[in-house]
Every structure is written in structure tokens, then in C-alpha cells.
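Heads up, one of the protein chains got dropped from this complex, but the rest are sitting where they should.
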Amino acid sequence: MSDRIVDKTAAELAADIREGRLTAVAVTTAFLDRIAAVDGTVKAFLHVDREGALATAREVDEALARGEELGPLAGVPIAVKDVVVTKGLPTTAASKILEGWIPPYDATITERIKAAKMPILGKTNLDEFAMGSSTEYSAYAQTVNPWDTARIPGGSGGGSAAAVAAKMAPLAIGTDTGGSIRQPGAVTGTFGAKPTYGSNSRYGLIAFSSSLDTPGPVSRNALDGALLHEVISGYDPRDSTAIDAPVPPVVAAAKAGADGDLSGVKLGVVKEFDQTFDAAEPGVVEAYRQAVEQLAKLGAEIVEVSCPSFSYALPTYYLIAPSEASSNLARYDGVRYGLRAGDDGRHGLEEVMSLTREAGFGPEVKRRIILGTYALSAGYVDAFYGKAQKVRTLIKRDFEAAFERVDALISPTTPFIAFKFGERTGDPYQMYLADLYTIPTNLYGGPGVSVPVGLSEGMPVGLQVMGPVMGDDITYRVAAAVESTQDTLLADTAPEIEEQ
Amino acid sequence: MSTISREEVAHLARLARLEVTDDELDAFAGQLDVILESMKTLAEVDTDGVQPTSHAVPLVNVFREDRPQPSLPRDAVLAGAPDTAEDRFRVPRILDEEA
Partner (left out) sequence: MSRLNDYDKAVETYEPVLGLETHIELDTNTKMFCGCSTAFGAEPNTQTCPVCLALPGALPVANKAAIEATVKIGLALNCHIAEWTRFARKNYFYPDMPKNFQTSQYEEPLCENGYVEVAVDGVDYRIEIERVHLEEDTGKTLHVGGATGRIHGATESLVDYNRAGIPLVEIVTKPVPGTGALAPEVAKAYVAELRDIVRSLGVSDVRMEQGSLRCDVNLSLNKPGEEWGTRTETKNVNSLRSVERAVRYEVRRQSALLDDGVKIIQETRHFHESTGETSPGRSKEEATDYRYFPEPDLAVMEPSREWVEELRAGLPELPRKRRERLQATWGLGDKEMQSVVNADAVGLIEATVAAGTTPTGAVKWWLGELSRRANEAGAELGALAITPEQVAELQGMVDDGRLNDKLARQVIDGVLAGEGSPVEVAAKRGLEVVSDTGALEAAVDEAISANPAVAEKIRGGTHAAAGVLIGAVMKATKGQADAGTVRKIILEKLG
């Protein structure tokens, strides 16, 4: 089995290509074939770019034949969440409102992937405009969890996580506004990292919530994630909120963590999270407790910290994100690009805009637009958005106080394993609870990763590691140390999906 | 008691240029209520004298030099448009204002 190209990690593939054991074309073909064989079942991709991916792979092989020095992931294929703009490749944000839109420009991240000579396999599914925790709100397809096809793959980045979990891509790009990289990672047994906000560029990332959105890597393990993290990160003058500072050394940290030695590292467990464990699934809590014990065995000192404002994270998030989203999504009006509905000569522009948005947006997007419009409308902006931004400061202070005592915080990534389709769509609030543990990090802006730690009811459970702003390296080190305790990567123990 | 009425949802939908069906109005009104209830907990939080946070690292004076960059070719600009005429974006008649 480990002879299969698709079973290899990105680091292994990169070395095989660089050292001539495999061609980039062979590697890319293997993943494209795997997509052809299993994506009919998994439905992780909204668009596959076979020709484009192979063209990049050929370039890599030719460059290597000429003896050119290429980047560390040259020739390693990648899947990109369909909320990242790709020039010439359809980009929809999984919304009908952008059906058929072919961007005339590249996101900074896309440019960096192209510069790194990584073949782009295609665009992955998500909850429409990244709003959701199950990918059930995609307008196009229902991605399934490769571990159990009756269950959700998490969200919003369910497509990227499922693509990596089903070995259709060794690496993928996700975006994380409230947990959209980490929660799908946790429920599909993959690794996912939300970098420090501003440490990589949002330019060309279709905006959901501007002050929270963060793109990041999805992979099988921490080292692969770190390699991709370093490819896509770094200052970009086209993003005014980008941080002009060196990228934390995450690859070195992942390698250091693989030694399995965490002596001298202090890890905090959050008292206020513990108090919610009654409402979490017992199997998840159990797997988490075992992980904490493991970490202690690796030499880490476990310290309880209190972060009282974390209790307000969920409502804070559900004021800030929809408020910003209601404004960010105003541009989808059927004038310049995308869908237009109702332009039959009988309707004026105002009606055409409304009909377009009615036809183009799904229920969760509409719900959040209305919620955000409410929160910003006359008389409420100070009480809601303004208040939420102040509570954000309190949450940030809690993190900062905690990081004076510990190097990183740990928690379960999400309170429950992948649920079954339809279980939570009827009750938005139940859906929102999936992000209970991931949201504080987005509000603070620091880094957070999810690494698989075990199973509950046969489904993967993730451990979240949260670090200080620009301290992404510690989260990778802890995650790699967790992996070092496992005989086989959890990602490699997923049930086989029947190839077609 | 409901925080947000059906009529209020309809007004918000109008502001947001969303045509919503009667069924959606009912569903949203109920769902928004639950969410808003949870948000009311924020009112309990004492934030007197607390400065708001908008970004992970407080950024100040992020500017660009006034140097022109190439614009997009017009073909690319208009390629994605639902309708164009005379090298411009065509829209149906505008009803709401005399200009």
C-alpha cells in the first residue's frame, strides 16, 4: 500500500521528485487518477483542472532536467478551496451567485503556489461563502466524510479536508474564519492550521469576515502543513492588514516536534472549556484527555489557566462575522459579474438586484446577511458591532495573560465528531456550536492547529493547539510531537474508499 | 417574547436587497431570535474603558505610494459581466432616484 504514490506525504513526494525517483507528471497523474476514481463518491472537488495541473508538472520536470533549483514543494500537487481566486479557473465560493465566474486575476496565495511550481489539481467544495460547519450549505455538491459517507466532512472547508483525507491531494488550501480549517481537519483525521491573522495575505481570498478570515494549510501531518505554510505566508503589500514580519520557522518547529520531546514546554488547559465538556460528546472528551496525558508523558508541563471571556466568544463572533459579511457580500448584485436574475424588461434595477441575490444566495448566507444588517442598522452598531469589538479585546487579554504563563493552549478542536447529514441544518445555533473551541483564536488573531489524536465511535477526533500571535512555530512543534506518539498517522488508517 | 418581528426581517431584507419568501421570513424571524438571545449575553460584559480590537496586531498608517499600476484589459473587465453595451456595464432602468 505504501508503494502507492497517493499514500506518500508531501515531504516524501517532494524529495522523490527533487531526487529523480518520481516525475512531477507521474505524481500529478496519480492524484488526478485518484480523483477520477473516488471523487464521484466523496465529491470534494467543484472543478478539476487536469490540463493545467499536468502543464505545471511538465514544467517542473523540464526545469529539473535542466538542473534548475526549485522550491521545496515543486511538483507536489495541491487542491485549493474554491474561495481563493484563481485566474482562468472557475471560482464560485460554492455559491450560485458566482456560477460561471472566471477570475481575471490571481490571489496572492495562488501566485505563491504557482511560483512554487505546485500543480493545482482543482477547486474544492465548501459551505457557500465559507459560512457553515458541515459543507452542507454548498450550492453545488454534498461532500462526504471519507471515514463514513453518511457523515459531514466538517466545514466550511469540507472539500479540502476530504480531498486530503481521501488521498486525492497531498495538500490543500483552506480558509479559517471561525474554525473552517481546523474543524474539518478534526472530523476527517487530517492536519489543519490557521496561521496568525495577517501573517499571510487575504488578497484574492473571497471575503466572508475581513477581520477574521485567514488562509492556511490542510495536510496529512504537521510537517507537510508547515512546508505549505512557508510557501504561502509572508508579507503582501496588497493586503493592508498584512504583518510585515518574518514568517515564524514552522518547518523547523515541526521537525523539532517530531523528536517527541516536549520537556520545558508549558501547555495550558482552559478551565472555561472544561466547564463545557458536559455538553460535548464523551468520546471526544475522552480522546482529548488521553492526548493531554500523552503530552505530559512527552515532558510537557500541563497548567490550568482561566480565560473567563472565552464564554462570550460565540456571541461575539456571531456579531462580528455576519456584520462584516453583510457588507462584504453587497457586491454580488448582478451588475459586474456572476448571476443576474429577473432582467426581463419588466423589472427595474433595484428589483433585479434583489431577485439576483434571492436566486443566488442560499439560506445560511441570507440568514447571516440579515443578521449582520440588523446588527449594523440604525442604533445598533455601538451596542452590537462596537461592543463585540471590545469583548474581542477582553478575549485577547485572556490569551495574552495565558501566554505569560504557558507556551501554548490545548483543547479539543470541536465538541463533537462528524455528525450525520441534516442533523444540525434545522437549528443554526446547534451548527454554530461546532466552532465553540476554535472561535476564540480567530477573535484574538493568533495561530491554531488541529492534529488528529484518536477516534470516537470510529470517527476521528482532533486536538487543537493555540499559540500566541506570530508564535505559529510552537503550535507545529506540539502537533508534530503528538504525531510522534502514533505508530501510524491517523490519516493513514481511514477506511479505503472503493475506487470506480 | 420575540426580539425581532417578521416585519423587521422584511425591512432588513429590503435594506440588504434580498427578496425573501414568506416562508423564509417566518423561518428567519424564529432563528434570528435564538441567535440574538445569545448575543444579549454580551450586554452583561463590562467593557467600560476597553478599547476595541479589530486585528491581531494593531496596524497603523499602512499606505501605498501614488504610483500607477497597470489596469485590467477592458476585455477582461467586461468578460464576466451579465450584460454590456458601448463598452460599459448595462443595467436595467434605475427606479429609485432622480439624478
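Details
Letters A and B mark the chains in the order given here, with residues in each chain numbered from 1 onward.
Basically, a residue touches a chain if its C-beta (ideal position, glycine included) is under 8 Å from a C-beta of that chain, and two chains touch if they have at least 3 such contacts.
In this text the structure is predicted, and so the values were computed from the model without any measurement.
Note that of A:Val42, A:Leu349, A:Val451 or A:Leu490, the residue touching the chain absent from this view is A:Leu349.
Among A:Tyr385, A:Phe399, A:Phe416 or A:Tyr476, the one in contact with the hidden chain is A:Tyr385. Here one chain is not drawn; of A:Phe31, A:Trp101 or A:Phe399, the residue touching it is A:Trp101. Screening A:Met118, A:Ala207, A:Ala222 or A:Ala254 for touch with the missing chain picks out A:Ala207.
One chain of the complex is left out; on chain B, the residues touching it are 15, 17, 52, 54-55, 58-72, 74, 77-78, 85-94, 96-99. Of the residues in chain A, those that touch the hidden partner chain are 84-85, 91, 93, 98, 101, 103-105, 107, 202-207, 209-211, 237-241, 323-324, 326-327, 330-331, 333, 335-337, 349-350, 353, 373, 376-378, 381, 385, 389.
Keep in mind that, in the parts below, only the chains that are shown with their structure count from here on.
Here the spacing of chain A and chain B, counted between their Cα centres, is 24 Å. Those residues of chain A that touch chain B in the shared complex are 101-102, 104-105, 196-198, 211, 237, 240-241, 243, 309, 312, 314-316, 318-319, 326, 330, 333-340, 343, 345, 347-355, 357-358, 361, 363, 366-367, 369-371, 373-374, 377, 383-384, 386-394, 396, 427-429, 432, 443-446, 469-470. On the side of chain B, the complex with chain A involves touching residues 4, 8-9, 12-20, 24, 27-28, 31-32, 34-36, 38-39, 41-43, 45, 47, 50-57, 59, 62, 64, 72, 76-77, 79-83, 89, 91-96.
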